[in-house]
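Note that one protein chain of the assembly has been removed; the remaining protein chains are unaltered in position.
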Amino acid sequence: MTASTADVLDYDEVLARFDPVLGLEVHVELSTNTKMFCGCPTAFGAEPNTQVCPVCLGLPGALPVVNGAAVESAIRIGLALGCDIAEWCRFARKNYFYPDMPKNFQTSQYDEPIAFDGKLDLELEDGTVVEVGIERAHMEEDTGKSLHVGGATGRIHGAEHSLLDYNRAGVPLIEIVTKPITGTGARAPEVARAYVTALRDLLRALGVSDVRMDQGSLRCDANVSLMPKGTTVFGTRTETKNVNSLRSVERAVRYEMTRQAAVLAGGGEILQETRHFDESTGSTSAGRRKETSEDYRYFPEPDLVPIAPSAEWVEKLRATLPEMPWQRRKRIQADWQLSDLELRDLVNAGAVDLVAATVDAGATPNEARAWWVNYLSQEANTRGVELAELPITPAQVARVAAMVADGKLTNKLAREVVDGVLAGEGEPDAVVAARGLEVVSDDSALYAAVDEALAAQPDVADKIRGGKVQAAGAIVGAVMKATKGQADAKRVRELILERCAG
Amino acid sequence: MSDLTHSTAAELAAKIHAGEVSSVEVTRAHLDRIGAIDETVHAFLHVDTDGALAAAQRVDDDVAAGRPVASPLAGVPLALKDVFATEGIPTTCGSKILENWIPPYDSTVARKLRDAGVVVLGKTNMDEFAMGSSTENSAYGVTRNPWDLDRIPGGSGGGSSASLAAFQAPLAIGTDTGGSIRQPASVTGTVGVKPTYGGVSRYGLVAFSSSLDQGGPCARTVLDAALLHEVIGGHDPLDSTSIDAPVPPVVAAAREGAAGDLRGLRVGVVREFTGEWYQDGVIAAFDQAVEALRGLGAEVVEVSCPHFDYALPAYYLIAPSECSSNLARFDAMRYGLRVGDENGNSAEQVMALTREAGFGAEVKRRVMVGTYALSSGYYDAYYGQAQKVRTLISRDFERAFGDVDVLVSPTTPTTAFRIGERVDDPVAMYRADLCTIPANLAGTPAMSVPAGLSDDDGLPVGLQVMAPALQEQRMYKVAAAYEAARDKAWGGPLINRVPELEVAAR
């Protein structure tokens, strides 16, 4: 189902009439060695049903045992988000039938999450800081993966049958739920994106997850509702799933705002429902209406005993928390002597880690920033990918920067080398060799080219000899053309003046 | 009647380990007995002749080579309730939905038995998913009580209890969620023990009600049960609810008890376990047993556990609630029966059609009761309240055990009832577990030991002995002392009074 424009209200009109309320639920797959409740590996991309055992296949009689490392990750995430850690909590069973769930219940946490009541500060592009309240972070397990066969697009709708792979079933998940986010107005979509970005950076710094939205190790469900301006009672919310990139988070929230506003403006009612985001159209569509109301019949998981983290344990884990992304940004700003604007550009480009790694590999902060924030950001934009997904590494960028510093490459040549790396032509040195890009630094070759150019334009040569030094530009251009840009223009100019002086 | 099939496990083990008889001979004798009478009794759902003989041979090889045997029960045959997963051997839980399911893994109990050199003869019949008190709820037909073939052998472990009373096996394994080891033991004149919750691993035990289920030993004598208890008990890292503590010294306690001295021991008679639902002959036999304990030197006092009256209703909320969730996995997707995968039916339809066809009436009933009790709006009034009753029952036990060493009661209010008698009256059926359920709710150990025959119908009565958590040795001592006194009074083991079964024509 594709939405036509008539289904949505103009964004400015939405904001004139309504205030949006957001609630974001993020599921993070932990990068533990083994699953939440069994010893099966969690590696991505294995042959189907090869990382399974009686426990995660839900075989009769099998029993779960909690992965201690997953609990530690959960507590560390909770601490990093400023949450309280429960002194005592349990797992619960969330009962519903679905073929990708081997036991037909999800072992999760219900009214006793391990971490609760925290916050996350995030910075918008213009530097505005927004504090998002964290309701809870709880532990649960992932489901298997289904492949739909026979439908038009491999989608579930219209499929004739499905194929199930349970490798992912039981992978530890942490579900992080925000408190309602209000008062963001027109910036709600931007806030949603910034929240997921900030959370991703935090999780990456903690080293608890791969946080790959494209591989599903970070997933976001966006709850959106509208309340008419001047009221304080939340409207009915929808939950949009299937939001697989940062950009989609922003688009999905914006679309839901305009869609809901159109429904409400037309006198309609918002249905509390799950909606699915379609990347290609940028719109959301309603899920299948269930004939029975959702009733998960939660009860404490009798196969697992309660978790009661001691204060000593929690403090020990607190001591392992790395520098948080916002602390790091402050430090970097000081170390690299960046203006607020330069720092913001760096952060907005998503380049902090990459620049830092490039600096670690030997480049100066300015060189590294110039490459990532200017040249490579544009390239990523053109390709429609995240900066980090470009096929070039910080070490490669540092190498190119070093060659420029050494005078082996001009800036122009350096860009060609980078293009070559991006095109898959290998390491920078290999690209230089293969494309023959090295600066012509052999003066005898340059003398020849200079002499030839002076001979070809005797009138210009005379002017230079006559003291019109600025006329040398025309000869420099001719030499550069003759050497296919591989000469260092500064040096060429020196040689021209030397020749004409003689 | 073969000597070998009528021996105790302890006697058989001694002879096998001494090389007087081979385990293969013992195993063959029992397989022959099964072959001869199981058409009548129907204790077994699957007999693993080859596996049993191979296991027996391994023990015989050890003995012949002078190697130490794997355990005190190495070479002794055993009947395993079909609720334990056994790698390569069908495991059905008495349900159509698991017909032909062959597990790719072993339950911890099965593994421990194999490691101990115990010879597993096969898998025994049971009420479907252990839900029942008569074994009439098996999808594979009823098991008959060897004392009277028209009567039930108890349930859910009726196959295990009947196999003992029919001399098809000297040892068996049962599971006890609300009495499924003790009540069958009681009505078949055998011994059945529910250990402390967490004392025997539940890994691979197909769950009925996770917070109540407990595997345990079944035998014809208290000592045999103790020997088996020590083989299957102990900590298992694969079961989060398994207790990390040594198995209580039950074998020593059984041997000590057999000397017949209970002086210094305080026995509490639970006042609440009598009244309109109790058969006169059961009460009479129980009173005699209490007298016998006094005769052994025990001090007997009456104890009140006021909340035991609420144990049955609490159980019939907790167990169905947990089972409604535990049995959700039987959905035709990954294993077991699949029905209706045609005409473009959806997964959801196939699940519902399969579960409808694959589950029996009692299972469906409990799944629906549990679904109801866990629903939002009802949870607090039902499941929540039942969990509070659990607390009250544990407190009753604590108070009682502050005063006495063990508690005693009849195991079940009546002797074996007739097949079919209670099939259409679930609530009457549930009353069979009246006395056994409190121990499940509190997680405390309890056992049933034969207490003579009821004078009104000549059928076995069980004496239930209950102890505090991880104090199994107390109840084994009392039961062994009582058993010795009883045998003296009756002029020999009660079990020998089981009528001779007609051997089916071959």
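The first chain written gets the first letter, and so on, giving A and B; residue counts start at 1 in each chain.
Rule of thumb we're sticking to: a contact is a pair of C-beta atoms (placed from the backbone, for glycine too) under 8 Å apart; a residue touches a chain by one contact, two chains touch by 3 or more.
The working rule: contacts and distances are computed from a predicted model.
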Missing subunit (named according to UniProt) among the choices "Integration host factor subunit beta", "Pyridoxal 5'-phosphate synthase subunit PdxS", "Aspartyl/glutamyl-tRNA(Asn/Gln) amidotransferase subunit C" or "Nitrite reductase large subunit": "Aspartyl/glutamyl-tRNA(Asn/Gln) amidotransferase subunit C"
From A:28, A:79, A:164 or A:432, residue that would touch the chain that is not displayed: A:164
Residue of A:274, A:457 or A:483 in touch with the missing chain, whole complex considered: A:274
Hidden-chain contact residue, picked from the options B:102, B:259 or B:301: B:102
Touch with the omitted chain, as defined above, among B:382, B:417 or B:482: B:382
Residues in subunit B touching the chain absent from view: 101-102, 104-105, 196-198, 211-212, 237, 240-241, 243, 307, 310, 312-314, 316-317, 324, 328, 331-338, 341, 344-353, 355-356, 359, 364-365, 367-369, 371-372, 375, 381-382, 384-392, 394, 426-427, 430, 441-443, 469
Interface with the undisplayed chain - residues on subunit A: 1, 32-34, 38-41, 47-54, 56-57, 65-71, 90, 97-99, 146-150, 155-157, 159-166, 241-242, 274, 276, 285-288, 291-292, 295, 297, 300, 302, 304-309
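Following the convention adopted for this analysis, only the chains that are shown with their structure count from here on.
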CA centroid of subunit A to CA centroid of subunit B, Å: 57
Of all residues in subunit B, those that touch subunit A in their complex: 84-85, 91, 93, 98, 101, 103-105, 107, 202-207, 209-211, 237-241, 321-322, 324-325, 328-331, 333-335, 347-348, 351, 371, 374-376, 379, 383
Contact footprint of subunit B on subunit A as seen in their complex: 53-54, 57-66, 93, 95, 97, 99, 102-105, 162, 164, 295, 297-299, 302-305
